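Below you'll find the structure, written out as structure tokens, and then a few comments.
Only one protein chain is missing from this complex, and each of the others stays in its spot.
First chain written, first letter: the chains are A, B and C, and each begins at residue 1.
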Amino acid sequence: MSSKKWPRMIRVFHLYKSYLPTVAVLQDVSFTLEAGDFVFLTGPSGAGKTTLLRLLFAAERPKSGQILINGKNITSFSRRQIAHVRRSIGVVFQDFKLINYRTVFDNVALVLEITGTPRNEIKKRVWKVLKMVGIEQKLYRYPLELSGGEQQRVAIARALVNDPQIILADEPTGNLDFEITTEIMNIFNNVNAQGTTVMVATHNQLLLQKFKRKVFTLHNGMLQEGVPAQENQ
Amino acid sequence: MSSKKWPRMIRVFHLYKSYLPTVAVLQDVSFTLEAGDFVFLTGPSGAGKTTLLRLLFAAERPKSGQILINGKNITSFSRRQIAHVRRSIGVVFQDFKLINYRTVFDNVALVLEITGTPRNEIKKRVWKVLKMVGIEQKLYRYPLELSGGEQQRVAIARALVNDPQIILADEPTGNLDFEITTEIMNIFNNVNAQGTTVMVATHNQLLLQKFKRKVFTLHNGMLQEGVPAQENQ
Amino acid sequence: MKMTYFYYLLRSTYQNIRQHLVINLISIFTIAFSLVLFGLYSFGYLNLKKTLEDWRTDFQMIVYLEDSISKSQLNSLRHFCESSPAVARVVHVSKKQAMQRFRKSLGKDSSLLRGLKENPLPASLELQLKNKVKDMQAVENLAKQIGKQPGVEELQYGQQWLRHFFSLMKLLHIAGLGVTGFLFFVTVFIVSNTIKLSFYSRRDAIDIMELVGATRFYIAVPYLLEGIFQGLVASLLSVGAVYALYYYLVSWLRQSFPFLQGMVSLAFFTPGMLGGFVALGVLLGVLGFLVSFKWIRGS
Partner (left out) sequence: MKMTYFYYLLRSTYQNIRQHLVINLISIFTIAFSLVLFGLYSFGYLNLKKTLEDWRTDFQMIVYLEDSISKSQLNSLRHFCESSPAVARVVHVSKKQAMQRFRKSLGKDSSLLRGLKENPLPASLELQLKNKVKDMQAVENLAKQIGKQPGVEELQYGQQWLRHFFSLMKLLHIAGLGVTGFLFFVTVFIVSNTIKLSFYSRRDAIDIMELVGATRFYIAVPYLLEGIFQGLVASLLSVGAVYALYYYLVSWLRQSFPFLQGMVSLAFFTPGMLGGFVALGVLLGVLGFLVSFKWIRGS
């Protein structure tokens, strides 16, 4: 089982997570995503969607269970190793997590600067990705000078700019109108078509209905695979 | 035109607002809401919904135009007067604006403490309103220990707790599943039935379709009244 | 309504302090450090001043008398000196006593006085000056008046020495005021910076409170209480630290340098002084609050 054979793979085995001793957030969650998979993660408010995503990019440690990213078990990684794994994962945070004192451009460029991308390359790629999400005119604004939806699109741009192997998007369209939501989902579809594994946590039933993809549903800490969107209402 | 005759009224005359000299966010916006009106505010991302709401509770000053709340022109109010006006307006912020180092209870109680409500009364009312939005069990958690949807419900509870004369809700259901969204909208309906003026900014077309209410649409800085939800797609 | 506000104040202050424990500790230690520096300086200054004043009681003015002075002249002169407000004590030294002293001071060499027929030394009055005499001018006025009395041959009062002494006292006093003022300024600066930064880290919360209808005054009071709390704790800490430092310093100095015996004393550490320290700490906390609040309002 070499990592070459499953280069963009997420495998999760018997994952348990709880913040308080009495309440289990995730119970015995297991699943496999191959390179190029696209999956919606849904479930009621507080079901553990954000928690599961945070475990996947090692922002939380599980109580027990294993998480393999590209065949490497990240649950035992050091800080430095985690930093490097994160560079191959693009994350759209539910609360955006933009740096308020950096411009839109600098917020997105940050991801490329970390990996030492040359300056010219950074400029080109940041501009391209900002244009994709439709905020290329607000390049030099600061996040607090943007509307909620504009901030969310900056967060999406940042997740895309590094051509990550995996994209984890947490409610990426909660502040967007349906038109822009469709555009964003099309971008995810395109990236996915090029082999990127995509996982989108969302409440939006319209999304599940319109883009007929695999659906993981979290309920009482348990994960059910492939439940059709319609039954979920 | 005494303020007694229109006790819970919002009147807006020829409102102009721009952040940058070149771009106008709101242009000649005028409308009247009587006590007990319920209106949806919609429009694409960056249309100026949040800006309009912020003008109504005096977090921004208009470039020109007048805003009358209960017959009083708040555009010329002092800081202290603005503080008092805000106590009769319940606001659900798009980015929640919870105080991270206060518990859920204390975040909601804050509004009542400011007006000097007795301790017992505070406890009763906070608990009641948290139960209404369904997070009464997370009373003593801190905001960062809550899921996105749970935080949003705390923000909604805070806007409701003071029985305000006006409720301004900015994308209040962006992080909630449809079931809870319906519950929240029912709460707004109930409050509205008791005479509270309600204005809900939202992208969610399902909301506009399900709750057939007056709709204000912002487009290119201009406000159109009463456009049916269906044409808005 | 009053009760709710009171409860809110105490709880907010407590919560602020608990939630920003690190910043509070930083603030407290900064104030305490400033107070310790200030305390050590005060001890040093007061001790030095006391030592100099002890030395000064040794100064005297010597009034040499004419050999021809009559008993009644002597008595009235003596009375005149004693009634001067600057003079503490008057001692009469007769010609005989003067010669005895001179002989003693020559020691072994006194043999060379054996051949003398008559006593060439004058009688004198030695005037001890009072401590409250603060400047050279007063001493010179006194000298002028006495010099005019009949029977006075000459006055000697170490003009040079005294002038230096008074200059030194004045210098010490001015330097003391200067250093105190400077230290005070530095302390308020540092404290207000700390409070500013702590405000800074709570800006979001302050903005939110304003957005839900709190007045600035309402928001500010818990921070004022926090400043007072910091000053209070800091002053108590610093009193302890100054006491401990000074106690060990003094024991060490006494052992190492026995000639400093009279100089170093802990008597200074009175309850009044302790109260002063606490008051100063609280004052610093409040001043820091006021400075930073003004700054926050502006921005």
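Just so it is clear, a residue touches a chain if its C-beta (ideal position, glycine included) is under 8 Å from a C-beta of that chain, and two chains touch if they have at least 3 such contacts.
Since this is a predicted model, take the numbers as computed values, not measurements.
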> What chains on display are touched by the one that is not shown?
Replying inline: A, C
>> I'm checking contacts with the chain that's been left out. Which of C:Y5, C:F33 or C:Y243 qualifies?
In response: C:F33
> If the hidden chain were put back, which of A:R102, A:R141 or A:K210 would touch it?
Replying inline: A:R102
>> Even though one chain is hidden, which residues of chain C still touch it in the full complex?
In response: 22-23, 26, 29-30, 33, 37, 109, 111-113, 115-117, 120-121, 164, 167, 171, 186, 189-190, 193-194, 196-198, 200-201, 253, 256-257, 259-260
>> Applying the definition given at the start, please give the residues of chain A touching the unseen chain.
In response: 57, 59, 79-80, 83-87, 91, 93, 97-102, 106, 110-111, 113-119, 122, 158
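By our rule, only the chains that are shown with their structure count from here on.
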>> If I average the Cα coordinates per chain and compare with the overall Cα mean, which chain comes out closest?
In response: B
> Based on the averaged CA atom positions, which chain is farthest from chain B?
Replying inline: C
>> If you tally contacting C-beta pairs for every chain pair, which pair wins?
In response: A-B
> How many Å are there between the centre of chain B and the centre of chain C, using C-alpha atoms for each centre?
Replying inline: 63
> How many angstrom lie between the CA centroids of chain A and chain C, rounded to a whole number?
Replying inline: 68
